[in-house]
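Apart from one protein chain that is not included, each protein chain of the complex appears where it belongs.
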Amino acid sequence: MARMKSWVLLVLVSILITGLFVGCGKKEAADQTTASALEAIKAKGKLVIGVKGDFPPYGFVDEKGNNVGFEIDMARRLAEDLFGDPEKIELVVVTGTNRIPNLQSGKIDVILATLGITEERATQVDYSKPYFKSGVQLLVPKDSTIDSLEDLKGQQVITITGTTGDAGLQKLVPEAKLLKLATTSEALQALRDNRGVAFAQDNTLIYVLAKQYPEFKVVGEPFAESEWALAARKGETDVVDWINKNLDTWLQEDYYYQLYEKWIAKDTPDNFDPSVWIKRP
Amino acid sequence: MGFDFNFIMEQIPYLMLGARNTLIISVIVLLLAVIVGIVGALAKTSGGRFLRLITGMYVEIARNTPELVQIYFVFFVFPSLGLKFNSFVSGVIAMTFFGGGYLVEVFRAGIEAVPKTQVEAAKSLALKNRQIIVNIVFPQALKICLPSLIGYLIFILKMSSLLATIGIVELTFVANDVIANNFHAFEMFSAVALLYLIMVWTISWLLGIVEKRFKYEL
Partner (left out) sequence: MPWDIVVKNWSFLAAGLWATIEIFVVSMIAGTVLGVLMGVLRTSRVFLIQITTRAFIEVFRGLPTLITMFFVYFAVPMLFQIEIPSFLAAVIGLTLWELSEIAEIMRGAIQSIPKGQVEAGRAMALNKAQVLIYILMPQAVRRMLPPLIGVYTRLVKGTALASLVGVNDLVMAGKIVVERTLEPLEVYVFIMAVFFIINYPLSVLSRKLERKLI
């Protein structure tokens, strides 16, 4: 009986501890709607941008420890436009989880970190125009007869938990059985062992894998497409307008194609058409 | 953004599915590991030299290499050796491998705890070796081992969380799957943690009862 009582007490205490945690939960960062957000950045003398540090070739850290990549070049051009100097910039490495909280708390001015446009996020941030478009495609063995989503019905398909490939497939082909794994390495090994007929993943990764491992090919039309855009705090329209003006100029200059050539072209298969991803004039 | 209870309420069916699978897998693995443990313990206590050596090696490998790597080994390496099992079977094989490794030692200790005089007495009654083991040593050893077995059920239940990595839909998998698409990591992991604790604490409460009862009987 005494033992029973102490167990009840134990459960109560742990519930209490959980309650404490909840009590200490974060407070909503107040929306700072300032008409002159861009002026505030100018006054600061540098642009603080949240970028990816682990997502080559878009935003990553090279052997010397410098942030480089497709999106980093874009970030520097923004600083150049604002201050006349591409070095007047502070790059803050963010992750998929913390990029929006970092923006809302004011740690960064702008997100430029492979951020896809979604309705849910649009309630939390203001998006610029898109600069990149990715979608999910299928990686299959060279000799596979699979070539569209139709062929996946009733088959086992490999995905990575929580990716657009995972979510998109569940919506579009609910008849497919999913084998959900954690990393690309594991998914590739499973595909090699024929644990699934295809590996559904974002085409920014899939084409690179197909180039790297010629035993595989990419098939199917892109689905669950997502457009990447920069994001500013809700209501900071002057920042968004300024970014959009720059994006327009870049499109006219065919700057995206230059970035593609510099960062991505070496990793895509021959005869690859980059208009899958980027706009051209 | 406090604790979103509604979100957890929506996830309850999926969470329950995960918890159920966690329990089912753990019980299956425990039963299979008990068989492996008994066979191993018999080999170690009454087998020949070679058998003892092989069993000893098995026990050491099972206990001294990471459980996660053993699971990967069955799932990712076996196919290249021509042995391909689905996620569930691979997971059960790997967990039985390391669970059994621990139970060999548990049962060996149990068998050795049965007083030698009883075996000698049985021998003088002209019972065969097999009869001695099955009818005299074994029932007592099992009783001695029961508390440890329940303890190892907790160990196995906790280790089953690793099976999420090979795509088995158990409790940890459910948490990862939900937060990957809907965020709410805090709510999900709190709920999953609570479910694990309820299972683990219930088992150890049972363990307490069993231990107490056996103290009187022995």
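First chain written, first letter: the chains are A and B, and each begins at residue 1.
Just so it is clear, contacts are C-beta pairs under 8 Å (C-beta built on N, C-alpha and C of every residue); 3 or more make two chains touch, one makes a residue touch a chain.
Everything quoted here is computed from the prediction, not taken from an experiment.
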Displayed chains contacted by the hidden chain, counting the whole assembly: A, B
Touching residue (missing chain; options A:S36, A:N66 or A:S105): A:S105
Touching the absent chain when the full complex is considered, from B:L42, B:L103, B:A175 or B:L207: B:A175
Touch criterion as defined above, residue of A:K46, A:R121, A:R192 or A:K211 at the omitted chain: A:R192
Chain A, residues in touch with the chain not shown (by the definition above): 9-10, 13-14, 17, 21, 24-26, 95, 97-98, 101, 105, 182-186, 188-189, 192
On chain B, residues whose C-beta touches the chain left out of the figure: 60-61, 63-70, 72-73, 76-77, 80-81, 158-162, 164-165, 172, 175-176, 179, 183, 185-186, 188-190, 192-193, 196-197, 200-201, 204
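The working rule: only the chains that are shown with their structure count from here on.
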Rounded Å distance between chain A and chain B, as computed from the means of their C-alpha atoms: 40
Chain B-facing residues of chain A, complex: 3, 7, 10-11, 14, 18, 22, 25-26, 28, 97, 161-163, 166-167, 179-182, 186, 189-190, 193-195
Partner chain A, residues of chain B touching it in the complex: 1-3, 76, 79-80, 84, 86-87, 165-167, 173, 176-177, 179-181, 183, 185-186, 190, 194, 197, 201, 205, 208
